[in-house]
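There's a structure below that I have some questions on.
For this view, one protein chain was removed and the others were kept in their places.
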Amino acid sequence: MSGRITPGKPIGMEVSIAQAEVVAQCDVDCIAAYPITPQTHIVEHLAELVADGDLDAAFMPVESEHSAMSACIGMSAVGARTFTATSSQGLALMHEMLYIASGMRLPIVMSCVNRALSAPINIWGDQSDIMAERDTGWVQIFTENGQEVIDQTICAFKIAEDHRVTLPTIVNMDGFQMSHVIEPMVFYPTGKIRDFLGVYQPLQRLDPRDPKMFGPVGIPEVYTETKKAHDVALIDSQAVIEEIWEKFAREFGRSYAAVEPYRTEGADYLLVTIGGLGETASVAIDELRAAGVKVGQIRLRLWRPFPHEKIRQALAGVKGVIVFDRCLSVAGTGGPAATEIKASLYNLPQRPTVVGFIGGLGGRDVTVGDFRAMIQKGIDYIDRGAAPIYEMVGVRE
Amino acid sequence: MNDVNYGVYAARLLPQEELFVQGHRACQGCIPALMLRQITKATGRDLIVCNATGCMEIISSPYPFNAWRVPWIHAAFENAAAVASGVSAGIEVLKRKQRFYHDRPNKIAVMAIGGDGATLDIGLQALSGALERGTDFFYVCYDNEAYMNTGIQRSSATPLGASTTTSPTGRANPEGQTTWKKNFAEICAAHRIPYVATACPSYPFDLIRKVKKAATVNGPAVLHVFAPCPTGWRCEANLGIRLGRLAVESGMFPLYEVDAGKYTINLDIEAIKKSVDDPMAELSNYLFQQGRYRHLKTKDELLAQIRERLRADWTALKARAGM
Partner (left out) sequence: MKTKLLPTWTEMPLGCAVSEPGTAVEYKTGDWRSNYPRTDENKCIACGVCWIYCPDNSRRAVRRQKAPEGAMYTHYFDFNFNFCKGCGVCAAECPTGAIVMLEEVKR
């Protein structure tokens, strides 16, 4: 490795650089990437590692994100462990290829550094980029801090390549507020990571000794069955993901779950967050609890497959749920997390009120105070039965 | 050179193994499909094909009917070159790490293939990127001069004066396509890659030789293959080979190679004395066997314009070849 990493004790490092170091530790074979703020440091550092001989991989600086995902598809199809990273417009540009990568069941791992979508152009963090890719059939995981980025990147390769899954996987982090921040993180010995992952054994590959056809015309007679198989595979991957997280906890010492509670005992109201702002929200929860408000927090870590059962269990028995989204579906049903949670709860005989707030768009900061105000407003809506479909917060009137 | 193409009589000496098999859904008389047969005879089995969306992809892969006997991947329309870049890089790394094909002496040739629309329009960026990166692969553009699979719409390879559904002749615009065909081979040659060549299945041995060269050269190679489409060109199904010859001999599609920057013209159309003495006859012979040029019969000025441009292009090509 590059010498930056000393396994065991926390090291202060920029999260992007840390992710690149970990990708190298995972013995990736091929990387095809195109630069876009705020993902650039990840791919730059990977290029350095390859140039220094610290990583034996093909680093392909392609001429667009669409070609990045296309090249990743080619790389994965011959059986290479494949990685890329992107944000915002780049993710949007590779949109059609995301469906193709998952439809072909290729276990590509991608880091998405969440950034707002143009127009107007905005390079700062929000989740509109990844939320536009909900239907693409990838495993999608959110992180809240640098340590989670390291841990989930390692797990992502294992999840994607598991023969019961064989699906491409995205690890999301907040643009700038995570990617460009120096955090203390614990790294692991490279050998231990490689033992955990094993060598990638593709279920099928392009091989002249056993010729296969990838990507034929899926005529109407078979398209439905292919999508059904894909759907079931992604749904069933949740059990595999949780199994892998359990194994990770045993070997590396940190536990992850699809849905994580924070101070939810006896709560009447719950705040649901997804992504890095969840940590800021936790401070607001502490302050409100100290003031006697019975509010807790649920962090959503696994986004696809959507963990319906875990969400229903986590949100059961409370008066109301306040969901904070960092993405706006313009003139639609509000934030994606709020919308999907509502959909998940709708048919239950007993369900809490769900209030959706949208904020932090285009890198707008959301402070502890903002979360406190949001929660209090949400509680007020819930108690009065006056929740709007959704509400944007922090707007200068 | 004389009138008879003796070179073609050695067909029996070609490999008999068919790696692109019958039962594919191409139209009667489809020359791009014939091209695939000829190409795979040149490469043999150590080949991975990255096929762009288009006629050849559709007709060879309706689930579960697979016309290929080599590994094949179709991802999308504009990215055959990008997918091939990934395949090529993947093979290289896996071989080095001793996880794939490291125990075989043969190199796996990586071929990206797309039609003129997939290559010259929507795929030009991905191709340019793959060429600039020095990817070890070869790209075959089968040029039937329009988007045929979607129903004969114009592409930037559609020649001046050709009628397509999106460059139709009409009362206000009687000419059809109003711009000249992009010079694809020159665009590729400008990337200074090891090998660029034009070819046509009407000259199978020339094509096969060029495929072998493209497949074995280290680094990127491009073949621009002229591949007549009777359906799209509105002509009889049996004319594909003849039209290929006429296109070459009239100067519409010169056969040449650029090998490490050195130009060689493979068929000197002036030496076979068909086009120089009466270039109009050969050109007319070529154009008017096709319905897509029917409206030009009364447009002498446009025909003269075409002839002049062909002559100018041929002269420039000769200069590059040092002739």
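Lettered A and B in written order, each chain numbered from 1.
Here is the rule we use: a residue touches a chain if its C-beta (ideal position, glycine included) is under 8 Å from a C-beta of that chain, and two chains touch if they have at least 3 such contacts.
Remember, it's a predicted structure, so these values are computed and weren't measured experimentally.
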item	value
Left-out chain, listing which of the shown chains it touches	A, B
Candidates B:26, B:187 or B:248 - the one touching the absent chain	B:26
Selected from B:14, B:271 or B:319 as touching the chain missing from the view	B:14
Hidden partner chain, residues of chain A it touches	103-106, 166, 203-204, 210-216, 218, 221-222, 224-226, 228-229, 232
Residues belonging to chain B that touch the chain removed from view	4, 8-12, 14, 18, 20-31, 33-34, 37-38, 60-61, 63-70, 201, 204, 230, 236-242
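Operating definition for what follows: only the chains that are shown with their structure count from here on.
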item	value
Length of the line joining the C-alpha centres of chain A and chain B, rounded to whole Å	44
Residues of chain A defined as touching chain B within the complex	29-30, 32, 56-58, 60-64, 66-67, 70-80, 82, 96-97, 100, 104, 199, 205-208, 210-219, 221-222
Chain B residues within the chain A interface of the complex	45-48, 50, 57-58, 61-64, 66, 68-76, 78-79, 82-94, 96-97, 99-101, 108, 125-126, 128-129, 132-133
